[in-house]
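Heads up, one of the protein chains got dropped from this complex, but the rest are sitting where they should.
A, B and C label the chains in the order they appear, each numbered from 1.
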Amino acid sequence: MLYYMKLTRELEDRIERKLYRQGKIVGGVYVGRGQEAIAVGACIDLEEDDVVCVSHRDMGAFLIRGMSLREILAQYMGRATGPTKGKDANMHMGSMKYNLIAFVSMLGDNIPVAAGIGLSFMMREQKQVSICFFGDGATSRGDWHEGMNIAAVLKTPTVYICNNNQYAYSTPLERQMAVENVADRAEAYGMTGEIVDGNDVAAVWEVTTRAVEKARNGGGPSLIECKTFRMTGHSAHDDAGYVPPELFEYWEKRDPIKRLVTTMLENKHLTAKSIDEMDKRVVSEVTEAVAIAEKDPMPAPEDCLRDVYFEE
Amino acid sequence: MLYYMKLTRELEDRIERKLYRQGKIVGGVYVGRGQEAIAVGACIDLEEDDVVCVSHRDMGAFLIRGMSLREILAQYMGRATGPTKGKDANMHMGSMKYNLIAFVSMLGDNIPVAAGIGLSFMMREQKQVSICFFGDGATSRGDWHEGMNIAAVLKTPTVYICNNNQYAYSTPLERQMAVENVADRAEAYGMTGEIVDGNDVAAVWEVTTRAVEKARNGGGPSLIECKTFRMTGHSAHDDAGYVPPELFEYWEKRDPIKRLVTTMLENKHLTAKSIDEMDKRVVSEVTEAVAIAEKDPMPAPEDCLRDVYFEE
Amino acid sequence: MALTTYIEAIKQGIWEEMTADERVFILGEDVGIYGGAFKVTAGMLEEFGESRVIDTPISESAIVGTAIGAAMMGMRPIAEMQFADFISCAFDQITNFAAKCRYRWGAGIPIVIRGPSGGGVHGGPFHSQNPEMYFVHTPGLKVVCPSTAYDAKGLIKAAIRDPDPVIYFEHKFLYRRIKEELPTEDYTVPIGEAIVRRNGTDISVITYGAMVFLALDAAKELEKEGIDLEVVDLRSLLPYDKETVLDSVKKTNKVILLHEDTRTGGFAGELAAVIAEEAFEHLDGPVRRITAPDTPVPYSPPLEEFFLPKVSDIVRVARELNAY
Partner (left out) sequence: MALTTYIEAIKQGIWEEMTADERVFILGEDVGIYGGAFKVTAGMLEEFGESRVIDTPISESAIVGTAIGAAMMGMRPIAEMQFADFISCAFDQITNFAAKCRYRWGAGIPIVIRGPSGGGVHGGPFHSQNPEMYFVHTPGLKVVCPSTAYDAKGLIKAAIRDPDPVIYFEHKFLYRRIKEELPTEDYTVPIGEAIVRRNGTDISVITYGAMVFLALDAAKELEKEGIDLEVVDLRSLLPYDKETVLDSVKKTNKVILLHEDTRTGGFAGELAAVIAEEAFEHLDGPVRRITAPDTPVPYSPPLEEFFLPKVSDIVRVARELNAY
């Protein structure tokens, strides 16, 4: 898990702090710095045929599901070799090959879609589950409500995971909802809701694994709220001037990667040396992938017309 | 209150069982038989400048707010003298004169609208409140969620009143939501939710009056769930064959009008004689109004083109 | 042989596809025990069971979203809108998720969204709408509007088998008014093919849905005056059959574009553009539109009658064009 968290961090840092500034990234950039534990902890133990509906700060999910660094970087640079062949914006990645569902910008739209994916598993009596990620702000959307409700009524094998990073763009939680916890909303659907420290990868893993098993065994959907913090602006162009600095300091101390490293060192699961090697490894892996992706071709202009409808 | 409940019952019976069958009503007919206590109990003590967003089983609200039987019947017969001048379907009545907001068919759309009405009162520092009626099924709509949430976040002076009549068309509550009470959803918005016997007009009056006062004094919105039962099909063409007969029997015994009569007789607030007179009165009032409305003119065909936009 | 109504034909088509293909299922409000507000799905719950005939909460957006998710996993969902008007509540899922998914990352969404549209039954502004143009203007969707029982069955089957999202508008005015004998063997009507309902030499009337029958009635009346209308029933609006439209115009050199939908931004505009672009030299007179006016659909009979196009409108405009 440490590896994937570090790889996420390195990859996103490279994209946001280097490639974006060099003008090599097409469009805006959204990263999940400080939230790496959520996607990694939630996805690490999924079955290959489980289906993951990602949102825009879940890079770890792509890496764990097997999307290559080169594919991801090609996507961010608008290349023909990215999973959307240059059709959709950078983090809007999806691929049936990896059972990863690309999200649409309209927040919350994935919630009923994840229920439908789960429904198909029920109909075919397959033991797969669908996982759906979203943020605290997305819970204000009508589709979030309709989706949560229909999943609960149909008892679909779906696990809903909220990364509550306390902000939606510049909007703090208290202007988004008049409740303290997103998980408080689970009861409104007759769902179990759990709150977990989103910066503790082990805790995320444990809670999600339980919810996944429950869903797999016919127990229906759950809502898991991962408390975390967005350690950046909303996107690369946002300096987050509206966030009180204390909050960044408070959460910096709770950085999920640092925490995992500390405990692993304590428990002797890891040596300073092996961490060093891991750091070197992720850096070089990303560097290599960037080099390849940069050489990847842009899509052919006329491909604009392709794939609107099924083509033989 | 008894008068308005009886008037509602008589008016709707006449519309559904007589005029509709005589082919004098345009379009389908929805009535609130067995639910009369809700609109009456909730509206009887409102201020004139409070604003009521009605739904499709709240005839009592129209009567109490002062819409005449003739206007209402004209509306149901598609006459030019109805509040919509024949433009919209029968129960889609509204009139700024009475501070009654006509609902659109799309269930739940009124929820954010009621919040906006309340918001305007806050901005102008007026002590008015907005009241919004809807059914159990409407709570499944995305707009219901978005509207409840925004009302709670903005703390608007709004009282949301659900007539939980256990069915949405043919769909029973358990297929609509995986919770027992609609009021259970209030917590998800940080709102107070209350459950009340919707067939006990005094109880409805008491609970709503409290919520209205709270809203009037800056206490923000509330959700009130009135437990009741739809003593008819969804509309005049629906025989409700899907409803277990026991349910009708059970609720027939709890008819809100009979109950009020019994208690009033017990408490000597009323004599058999005065009830008799009241019955005669409502019958004759409705009969008169029907006679007038039937003579009212149909709209002029070319009025189809009027009022799409503001006209000097 | 027995005659099959338009609504019965839709039901037969769904029934046959559900029988033939396990992946096909239906979801929507009151489609199960009640059999649907108009009884299109009556008996299906008993035949196919709860897992394939699913009563949902009143959540149009989630109905479509759920269908999308199931479709991505290889199912063939049919989502019912109790009235086509309520499709407005699912607009985002349809136009942003379903329509663009294949284009964005290659994931096809084989869903059918169907519901009763159209006026003439005094349903008022929210039970009479013709929402087709919102979807005709959305690349990635297909839109069909059958007018006969034969097409209703053939197109619902084609829609269910189609690999892309199809919006299927049933005209509620035709449900029980239109009957015909249907083939006993399996057939489909290809999406995107128009049909010439009446061959004529003087003026082409291009139309679809319930208006087809007004055009045919007008043709009968005009026959007496020696005005010979050709009536083209588009059947599909997206994609639409440009060739059949242009061939007809090139033959008659005069054209009336007729639809029940409102005027500004209606399908007649699209047709006028294609004709003025690609058949310009063949036009011997102005392109004339006959449509509903730009208002909501009013409720009271005199208003709604004024709103809906009439046979007399077609006759009047045809005479003017003929005299041109």
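Everything that follows uses one rule, which is that a residue touches a chain if its C-beta (ideal position, glycine included) is under 8 Å from a C-beta of that chain, and two chains touch if they have at least 3 such contacts.
Since we're looking at a predicted model, the values are computed, not measured.
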Query = Where does the absent chain touch, in terms of which shown chains it meets?
reply = A, B, C
Touch criterion as defined above, residue of B:142, B:157 or B:256 at the omitted chain = B:142
Inquiry  = For a quick check of understanding: of A:36, A:50, A:71 or A:88, which residue touches the chain that isn't displayed?
reply    = A:88
Inquiry  = Touching the hidden chain in the complete assembly: which of B:4, B:62 or B:121 does that?
reply    = B:121
Remark   = Across B:36, B:88 or B:255, the one contacting the chain not displayed is B:88
Ask   = Residue-wise, where is subunit C in contact with the chain that is not depicted?
value = 85, 88-89, 91-92, 95-96, 99-100, 103-104, 125-126, 133-134, 136-137, 139-140, 238, 257, 262, 264-273, 275-278, 280-281, 283, 285-289, 294-296, 298
Where the unshown chain meets subunit A, residue by residue = 26-27, 78-80, 84, 86-90, 92, 104-108, 137-138, 140-143, 168-171, 175-177, 242, 298-305, 308
Query = At which residues does subunit B meet the chain that is not included here?
reply = 51, 83-84, 87-88, 92-96, 101-102, 104-106, 109, 111-123, 130, 142-143, 146-147, 149-150, 153-154, 307-310
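Criterion: only the chains that are shown with their structure count from here on.
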Inquiry  = Please tell me the distance, in whole Å, between the geometric centres of subunit A and subunit B computed from their C-alpha atoms.
reply    = 45
Ask   = Between subunit A and subunit C, what's the gap in Å when you average each chain's C-alpha atoms?
value = 40
Ask   = With chain centres defined as C-alpha means, what is the inter-centre distance between subunit B and subunit C in Å?
value = 36
Inquiry  = If I count partner chains per residue in subunit B, which residues reach a count of at least 2?
reply    = 140-143, 175-177
Residues of subunit C whose C-beta touches two or more other chains = 56-57, 59, 61-62
